[in-house]
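Note that one protein chain is taken out, while the other chains of the complex remain in position.
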Amino acid sequence: MFEARLTQGSLLKKVMEAIRELLNEASFDCSENGIQLQAMDNSHVSLVSLNMGSEGFDKFRCDRNLTMGMNLASLSKILKCASNSDAITLKAQDDPDTVTFTFESENNERVSDYSMKLINLDQEHLGIPDTEYSCVVKMPSADFARICKDLSQFGDCITISCTKEGIKFSVAGDIGTGNVKLAQTANVDKESEAVTVEMQEPVSLTFACRYLNHFTKATPLSEQVQLSLSADVPLVVEYKIGEFGHIRYYLAPKIDEDD
Amino acid sequence: MFEARLTQGSLLKKVMEAIRELLNEASFDCSENGIQLQAMDNSHVSLVSLNMGSEGFDKFRCDRNLTMGMNLASLSKILKCASNSDAITLKAQDDPDTVTFTFESENNERVSDYSMKLINLDQEHLGIPDTEYSCVVKMPSADFARICKDLSQFGDCITISCTKEGIKFSVAGDIGTGNVKLAQTANVDKESEAVTVEMQEPVSLTFACRYLNHFTKATPLSEQVQLSLSADVPLVVEYKIGEFGHIRYYLAPKIDEDD
Partner (left out) sequence: MFEARLTQGSLLKKVMEAIRELLNEASFDCSENGIQLQAMDNSHVSLVSLNMGSEGFDKFRCDRNLTMGMNLASLSKILKCASNSDAITLKAQDDPDTVTFTFESENNERVSDYSMKLINLDQEHLGIPDTEYSCVVKMPSADFARICKDLSQFGDCITISCTKEGIKFSVAGDIGTGNVKLAQTANVDKESEAVTVEMQEPVSLTFACRYLNHFTKATPLSEQVQLSLSADVPLVVEYKIGEFGHIRYYLAPKIDEDD
């Protein structure tokens, strides 16, 4: 028996939005620790890693570890039927071929349940090595989304350069060049508006806009995004899920073809 | 001479939205009692019946009964030109080939008039027998619209089941099943949020989503919708038009093919 109840069901809706552009289908691994997902995107370029700890659920029971393969277009249809203020409960048997979603309105006067067939998916768990990053930047997630979208107009790749003064995003294309510079913030009233840089050594790496823009679909999950950069290793773009989880996107930098 | 003036012109705009998906053209019957319309939808599956009593108009004069056939795409274009706060006046001669719409802004500083050619339409008035329904449900119209839209994602038909506890909407399709249950509300602060069920005997009937979704275009007219159900007779979906009229949609249930 697996059962997980989240009063703030809107979080699940946002998680869904954060992965559905990247993944057609995905396996959710459930254990007593919570729910996890790890998958390469459809084009096998970037990696998504999702973690929701059991402590964040109002009710969480997982008698036996289980893996639920879901078609994300179907899952998205179902979660769209939940109102933002609904509580959402997932239920499955120990060796399930369906999963059930129950949505309860605040006053409990509307109760919906949706049952979805599960699918079998090949799984390959990639070990993600723990890395010390040269630069770790925290910045408002909405700014990151805006910058990626703006600069994508001018070229296919964005170069992210980080020094202790701040972070710079650059693009060059047919119609010209663009740079957006964010200074590390001294002190800000709202923590959510801060830009902070922890730097061991400066880095400058180039990434495909297309994937960065996919990652920013997680923006509604968190007011801040964390970018971790080191030369020659994948960028990590991380959004917190409440206080009990995160979604991380990994994307390898472009190799400079002149080298 | 026919003349009808409605200070709250936005009502007419909403009535138009409520029928334009279902009907390409329609005959409006005007008499001293008010304005009526009855028509099968374009695909001859459902029936629309509209009634606006003369008492709801600020001014209403109809010297001789008359029938005005209108192209609803044209009518829709004209009513779009009225602001929501405009008063709307309809005028026609006794044996008219055009109808005139006058829109007056609140301060009367903007006055628009549109003249539209009428068309000749065949008419067949269907007698709608008075029926005692097994179940009559009143519920928030926005909830009904949301449920029809949500469940339509999963299949072509929705089963509406009604007991004295409440009403259930169900769907089954390729990706799974869905149910939305609304309990009869005990006491609610706002009457518009109440769910009430008057039941003689329980019913469970299945309807094509497509038409239910068309009917919900009337949602802006009224905060509550009334569903009347009996085995083997058409469902009636009714929205009030202010205090002086209503729009009713009739849709026959699907016959269970296993019978």
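Which chain is which? They are A and B, in the order written, and residues in each are numbered from 1.
In this section, a contact is a pair of C-beta atoms (placed from the backbone, for glycine too) under 8 Å apart; a residue touches a chain by one contact, two chains touch by 3 or more.
Since the model is a prediction, treat every value here as computed from it, not as a measurement.
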Consider the whole complex, including the chain that is not shown, and state which of B:M1, B:C81 or B:A231 touches that chain.
B:C81
Write down which of A:E25, A:D150 or A:E223 is the residue touching the left-out chain.
A:D150
I need the residue numbers on subunit A that touch the omitted chain, in ascending order.
143, 150-151, 153-154, 175-183, 185, 195
Against the chain that's been left off, what residues of subunit B make contact? List them.
71, 74, 77-78, 80-81, 98, 108-117
